[in-house]
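Here the complex is missing one protein chain, while the rest keep their positions.
Now for subunit A:
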Amino acid sequence: MLSGRRRKGYPAEVEKKTCTTKMAESSEVAVERKHVENKKKAPKRYWEETQNATKKVEAEKSSDESKQENTDKEKGKLTHDEWRKKKKERTHGKFISGKTDPFPGDAPIPEERMKKFQRGNKLEVPAGTRLKLRETLTRSEAGSDLAQNQSARYDLLLTEDAGFLEGEEDEDTCTISQEDIAEAVDITSGSKYFNLHLTQFGPYRLDYSRTGRHLLLGGRRGHVTCIEWQTKNLMCEINVMETVQDIKWLHSEAMFAVAQKKWLHIYDSSGVELHCIKKFNDVLRMQFLPYHFLLATASATGFLQYLDVSVGKEVAAIPTRCGRLDVMAQNPYNAVIHLGHPNGTVTLWSPNQKEPLVKMLCHRGGVRSLTVDKTGTYMVTSGLDRKLKVYDIRAFKPLHSFFLPAGASCLSLSQRGLLSAATGDIVQVYRDACGGAPVTKPYMAHRVRGTVWGVGFCPFEDVLGVGHAEGFTSMIVPGSGEPNFDALDMNPYRSTKQRQEWEVKALLEKVQPELISLDPGMLGKVDNATFEQKHKERVEAVGYDPLAHKKFKPRMRKRGRSSAGSVEKRKNKVAHEDQRDVIRKTVGERMEKEKKRKESAKVQLKGGELSVLDRFKKVG
């Protein structure tokens, strides 16, 4: 399905100078500035394989084929059993000719890769389960095994590797300037480093479309523009003549939302205003949940609102009661919205609950910025206390805490887990900030002209976009983007037709907002709430108790039989029916006990010596 394969990493000329002699020869001119290289060797192509091996394989293949043909011819004459036997033999590496298969069976899959595609734990079918159940379980297990195996096997097709930057022996990678990198890499990659000098309309916020092809810029003083940034093709440029707080692409590059001074506006890619949504006022930050088609907005009035973009309806409006909401991020793993507050807390929200799912205290000062990892594992926050903290958001536990002398104003995590933090006018990029050992220095650093207002990694590209007071800077950050893309999900090279097709499919597969919760796998779990709880919820949803005991109302009777007295009589007949039942039961029990006691007493009496006068003894 990898229709458009993209070359990732950097061409061979830009490899480390110490690599091979041949490389050194070719790159002698640019020796001084060659910092970019590939971590692993380029993937092996079939033509690159050693001659011997290929020959061997070919020989085997040919022999195999010939045998196959033979067997095919003979197959008609063979009985079914024989044929099966043959096959078995072949799989065990034995051929009729007596030769053994050096690679018997299917090609082995490395365990790591298998783990990558594992879904849940295997279930051991206990002995003594019923046949039917055993069948279902085994079949489903086989199915998941197959799926896992196949996926792991097909992982081979993800050929591209991410590059990285490596300095000389005593050279920090963060001292390498963007100009050097741009010169060192090929022309197309080099052209990804550029500056847009937009000094007039204030600090810029930015957003890349999900394919990574389109860039949206929003100047605080009303300048909104969308660019096909790789071709530098300007799609539209308008000035909304109002303060622009935030901008966001919607599900495709055909539409984008702009949070303006008062209301939320939606424009199409040619700059035509499609909607002005007055229900969403004073919006400060926005997040788009692509699989739910939800636009989440956080407003200055403390409201978190969700807009269903597919139907244009407000799904939820939650008064957070946390004051002005100007720090917002989404967890791509479970579509939970994270909000940062001036009292140092971060709250997690779903549209289904009026209270935060989780509230965690992260900083001693206000939270300035936060971002969440693509896999939903890590959350990175920065606060007014000038600290940068990494949290394991699954366990809500802090992992690392860094002290940045200037404090980070904007944070962004790339698809590959690189962290960018903007401090004043300097953009720093950290590698392995989340998972590994605590870092002491950034991976890259770059100074832009003005104070940074927004940062964002471009998906599927090694590019970091920085919006600042003096315009926009596109930085090359090797190893930030995901080299392999899923064309069914997001295809950077898709045509208009493909996009349209994708749009329809995505809409059909739209996830309902009710399914948003901390655990995205909730849907596959059995709801084991008690009957009482369910009943309570039902009563809440319906508005009355459907199981409530109805009050007895005597039937209307004619000929004076429905007089007040008779009605009362009839009522009394059924009055306290439930209580009567209870009483009847308890009395019955007591009576039985009594009976038993009497009987046992009788037996005791009988058991002892019986005298003539025993008949006069009182029983019980």
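Convention: a residue touches a chain if its C-beta (ideal position, glycine included) is under 8 Å from a C-beta of that chain, and two chains touch if they have at least 3 such contacts; residues count from 1.
We take it that contacts and distances are computed from a predicted model.
UniProt records the chain missing from this view under the protein name "UTP14C small subunit processome component", selected from "Importin subunit alpha-5", "UTP14C small subunit processome component", "Regulator of G-protein signaling 9-binding protein" or "Actin-related protein 10". Here the missing chain is touched by one residue of A:190, A:271, A:302 or A:398, and it is A:398. Contact with the undisplayed chain is limited, among A:529, A:575, A:591 or A:605, to A:529. Across the entire complex, the residue among A:196, A:236, A:358 or A:490 in touch with the chain not shown is A:358.
In the complete assembly, the contact with the undisplayed chain comes from A:440, out of A:97, A:188, A:440 or A:496. The residue touching the chain not shown here, chosen from A:488, A:583 or A:605, is A:488.
Listed here are the subunit A residues that touch the chain not shown: 119-123, 129-130, 132-133, 136-137, 140-141, 143-144, 146-148, 150-151, 154, 172, 174-175, 343-345, 350, 352-353, 355-365, 384-385, 387-389, 396-407, 423-426, 428, 438-442, 445-447, 488-489, 509, 512, 514-515, 517, 521-529, 533-534, 537, 540-541.
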